[in-house]
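Written below as structure tokens is the structure these notes are about.
Left out: one protein chain. Kept in place: all the others.
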Amino acid sequence: MSLERIGEGTRLSHAVVHAGVVYLAGQVADDLTLDVAGQTTQILAKIDRLLTAAKSDRSRLLSATIWLTDIGSKDAMNAVWDGWIAGVGPPARACVEAGLGPGVRVEIAAVAACV
Amino acid sequence: MSLERIGEGTRLSHAVVHAGVVYLAGQVADDLTLDVAGQTTQILAKIDRLLTAAKSDRSRLLSATIWLTDIGSKDAMNAVWDGWIAGVGPPARACVEAGLGPGVRVEIAAVAACV
Partner (left out) sequence: MSLERIGEGTRLSHAVVHAGVVYLAGQVADDLTLDVAGQTTQILAKIDRLLTAAKSDRSRLLSATIWLTDIGSKDAMNAVWDGWIAGVGPPARACVEAGLGPGVRVEIAAVAACV
């Protein structure tokens, strides 16, 4: 069965589609001067775009993994997440603290079903 | 193909089933005063219940991700894990250290095949 790559670079692809499932790379914000809420907003917009390109959408997320550089910022991230996922069935999710690149406060990867 | 959500909340679902595969959210213990072995025991019981609800079971696990707040507690977690998985084919697994919520010593997410 063939693979479709979206946002393919030399190091990673931002999404790979196989057998009706899309695997998203860990997404980070473009503006790393933003706080965790601002970075989360940018990331979720990127995820929306990648899911659209893969013929999926946020209502078809299967799982999401969220890394925060400070687990204490979970409430601030969740405030944005909760608004984004409101009214659609949410995915399985894990949220843990991890060191990330300079300025990166949050990173989100996900797996979703395509239509 | 339709999605089935188990333990669906407003922020996350505890399990999402799609195309014969179930994705489990990161599970944590209910009693966070327990040590890592006690928390692991509670988590694995939760995973058993979620797998049953998804028409799967521990013998059909594909992968598991285990986060420990102290990688030094890996042996204590493994002692419980090894007993739980004994006699069934174990999943692919990764176990790493990560900051988790207050009192949380271990969190486990998994992917499994449904019957």
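Should a chain be cited, it is by its letter among A and B, assigned in written order, with residues numbered from 1 in that chain.
Convention: contacts are C-beta pairs under 8 Å (C-beta built on N, C-alpha and C of every residue); 3 or more make two chains touch, one makes a residue touch a chain.
Keep in mind the model is a prediction, meaning the values are calculated, not measured.
Q: Among A:Leu32, A:Ala98 or A:Cys114, exactly one should touch the missing chain; which is it?
A: A:Ala98
Q: Touching the left-out chain: which of B:Val28, B:Leu50, B:Ala76 or B:Ala98?
A: Checking the options B:Val28, B:Leu50, B:Ala76 or B:Ala98, the one contacting the hidden chain is B:Ala98.
Q: If the missing chain were put back, which residues of chain A would it touch?
A: That gives, for chain A, the contact residues 1, 3, 5, 8-16, 18-19, 23-26, 65, 67, 98-101, 107, 109, 111.
Q: For chain B, which residues lie in contact with the unshown chain of the complex?
A: Residues of chain B in touch with the missing chain: 19-21, 60-63, 65, 71, 74, 78, 81-82, 85-86, 89-98, 111, 113.
Here is the rule we use: only the chains that are shown with their structure count from here on.
Q: If you average the CA atoms of chain A and of chain B, how many Å lie between those two points?
A: 21
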